[in-house]
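Reading through the structure tokens given below for one structure.
All protein chains but one are shown in place.
The chains carry the letters A, B and C, assigned in the order they are written, with residues numbered from 1 in each.
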Amino acid sequence: MSNYNPAELTVIMGSRALQDGQLVFAGAGLPLLSAIHAQKMHAPSLSILFEVGGVAPRITSLPRSTNEARSVRRSVATPATIDMMLYLQRGFVDVGFLGGAQIDRHGNINSSCIGTLEKPKVRLPGSGGANDIASSANRVFIISYHEKRRFVEKVDFLTSPGFLEGGQAREKTGLMGGGVEKVITNLGILEFDKKTRSMTLTAVHPGITEDEVREKTGFELLVAEDLKTTTPPSDEELHSLRALDPEKRYLKAGDF
Amino acid sequence: MSNYNPAELTVIMGSRALQDGQLVFAGAGLPLLSAIHAQKMHAPSLSILFEVGGVAPRITSLPRSTNEARSVRRSVATPATIDMMLYLQRGFVDVGFLGGAQIDRHGNINSSCIGTLEKPKVRLPGSGGANDIASSANRVFIISYHEKRRFVEKVDFLTSPGFLEGGQAREKTGLMGGGVEKVITNLGILEFDKKTRSMTLTAVHPGITEDEVREKTGFELLVAEDLKTTTPPSDEELHSLRALDPEKRYLKAGDF
Amino acid sequence: MDYRKARQEIVEKNKGIRDKRTTLEEAVGMIKDKDHVAVGGLQYTRTPMGVLWEIIRQKKKEITFYKPLMSFEGDWLFVSGAMGKAVTSWFSGGVTWGVSKIMRTFAERDPDTFEEWSLLGLSLRFKAGAMGIPCIPTKTMLGSDLEKIRGLKRFTCPYSGEEMLLIPAVNPDVAIIHSQIADKYGNAQIFGPPCLDIETAKAASKVILTTEQIVDNEHIRDAPNSTNIPFFCVDAVVELPFGCYPHECYGRYEPAYEKLGEYGQGLLKAEDKIGFVREYLDKYFYQPADFEEYLELFGVRSLLETTRRGRIWPQ
Partner (left out) sequence: MDYRKARQEIVEKNKGIRDKRTTLEEAVGMIKDKDHVAVGGLQYTRTPMGVLWEIIRQKKKEITFYKPLMSFEGDWLFVSGAMGKAVTSWFSGGVTWGVSKIMRTFAERDPDTFEEWSLLGLSLRFKAGAMGIPCIPTKTMLGSDLEKIRGLKRFTCPYSGEEMLLIPAVNPDVAIIHSQIADKYGNAQIFGPPCLDIETAKAASKVILTTEQIVDNEHIRDAPNSTNIPFFCVDAVVELPFGCYPHECYGRYEPAYEKLGEYGQGLLKAEDKIGFVREYLDKYFYQPADFEEYLELFGVRSLLETTRRGRIWPQ
């Protein structure tokens, strides 16, 4: 029995994926916790950006949404939303975190609807800035709870581009952002095959088997030849993380 | 012998052409004096804009250029230069004042060079914002000293568009600003024939003859059938004007 | 609105620096049924709630509302009949209260009632409108289904050979905006992120401005760098303290989370969702005699508490 829950594990894996000096778009919840955790652990000059208009805010109390005044307190600048989003297009945003209702084998994301848009089974909230991050961030990390209904063969609606149909499709369409670099889940880390751009399991978390991941993935899972096992969260990492969310608003056990 | 000089006369004619409630781009010198004079006489809610980034400044001391800090003192806003210029494109600027080294019969202006640009006889300072004002202001008033070498058949270089080749040429090229409405000189007022868009003398100043204007115009001058004579500056107008430039930096006798 | 018509409306506008103070009722009278109305702020931030409240009370119909991210106010606009279409990048009850069931009811019945753009895509529509150009190139939305459903045109830059999308400008009939301070002429100073308010103010034919506080024009001239929206964009100025309530106004008050929660939780639990919203509208929108009576429903304790949490500057 591990001394951490899936949410804590995933946040710490997200934190480790970040590097010092980066500019990061991180939405409320697990992505924001990853970014703040990285700042405390190993990336003191990493800065967080919020779509609404916050640059390098001091986050003293976790916001419910990153679009509130509370989230931009003590920023060094409070630009207009469009200027924040244009930093993406210009190449300033090193990392964008995304999640979605459906993610397919090429890292495409659906946050618009289940079913077709003409006859939706469920209309979802929509892109927000997700499409823009997926289009133009220098790299995207998807953070997601790993379940079969979420990891699908093909998204019902392509809200945010991963590698589109795979191969060189993304580059050919003219997109300049780097696309999805990592998918970080509670089961492992998935990356994309250089040639086919298909999602490939490159690491499992301690105690997780390849089969377990396969079972919870809705498409034929590729597995790296040198499949690794991630290093479990250290006590220091866990201690530092739990201090950020003492009320366990986001770091609850169970799914996330 | 009149009790005013050509500069004073021209400024007052410029002032009279302005209406209350307008937004006016007015460069240093005679145009700016016209705009401030109009505010004092009959247009209290008229506002002045400066390219550098000044909205409705309080002009207490005449600036040497409208691009200086002194000219934007006590503005209600100090936008970026591009935002000032985009107000033109969006249709916010009711009047722009222009002058130039050469003005042709269709109101096109040259402020770039005498001779050809490849082999210039005289390289001039260039457009600044003049092309943008001519392209997009809702109407343009040209203020100029009237002399043959300035009012030419065809400009050597078309820096700022009037009615281009005349007729519907301006509209056809896609321009949306209104073009030149009036040319205000020390000799009279010239407007443009609705059909041919050729410069037409519509009024002479008191004591000026049609022939005198013709003689100082370098192209075949059209004259309105109902040629008017302007009302001479009133004492009140002159008194108000002279208070604006007590050192006579711009309101000197002679040319301007 | 047609590009040339949008410009012509600005050309013909009276741009005089004159007193534009009026009542909320008269200001909202400028909005017509079926107008296109851009709403300032973003999600819970600086929503011009007072104007939305009055729009609903005046029983406006079938307005197309534009908002970067839409929250509970979208529910109220839909159910009241004021909103015929929401043009937005995101429409939900809020992060804490999940997907809006009201949005789902409307959009699943008639998908055209929720026109989705990416946030940058929608922002660029206003930017182009504000710049006086009919379209603008971008890389965003390339290759996505959003590109397809919006019917966007591709474009190859003749200088670089780059493949781009063209985003069409939008010029709404009216923009509604709430600022912390403004003078009686409409010179508005926004603190905290200005969201898309500057772009929408310049893109729209008319602007209705509500403000926490009308200040003297000399105060504006003391700090002209802080003026985001100049007077000549603005057509009506209404002083309306707590004008974003129960949403927030940066530096003044935070959202009334408990009150939003009452609505959000109530909606989640209600069997008849539409009926629940109708009752909410009746209590909060139709019954109060004026905006201050509306604020009374939240109560002094809520106003003070949200102010305590939200205030930044000594006031």
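One rule holds in what follows: a contact is a pair of C-beta atoms (placed from the backbone, for glycine too) under 8 Å apart; a residue touches a chain by one contact, two chains touch by 3 or more.
Since this is a predicted model, take the numbers as computed values, not measurements.
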item	value
Where the missing chain makes contact, among the chains that are shown	A, B, C
Of B:39, B:89, B:102 or B:230, the residue in touch with the unshown chain	B:89
Sole residue of B:13, B:35, B:164 or B:238 that reaches the chain not shown, by the stated touch rule	B:164
Touching residue (missing chain; options A:47, A:196 or A:240)	A:47
Candidates A:15, A:34 or A:89 - the one touching the absent chain	A:89
Interface with the undisplayed chain - residues on subunit B	28-29, 51-54, 64-65, 67-70, 72-73, 78-82, 85-86, 88-89, 112, 117-120, 122-132, 134-136, 157-161, 164, 169-170, 173-177
Residues from subunit C at the interface with the omitted partner, ascending	2-4, 132-139, 153, 155, 157-160, 162, 164, 166, 168-169, 191-192, 225-226
Touch list for subunit A against the chain that is not drawn	20-23, 45-47, 55-56, 58, 72, 74-79, 86, 88-92, 94, 136, 138, 176
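Here is the rule we go by: only the chains that are shown with their structure count from here on.
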item	value
Chain centroid nearest the full-protein CA centroid	C
Distance from the mean Cα position of subunit C to that of subunit A, given in whole angstrom	29
Multi-partner residues of subunit A (each touching 2 or more other chains)	none
Subunit C, residues touching no fewer than two other chains	none
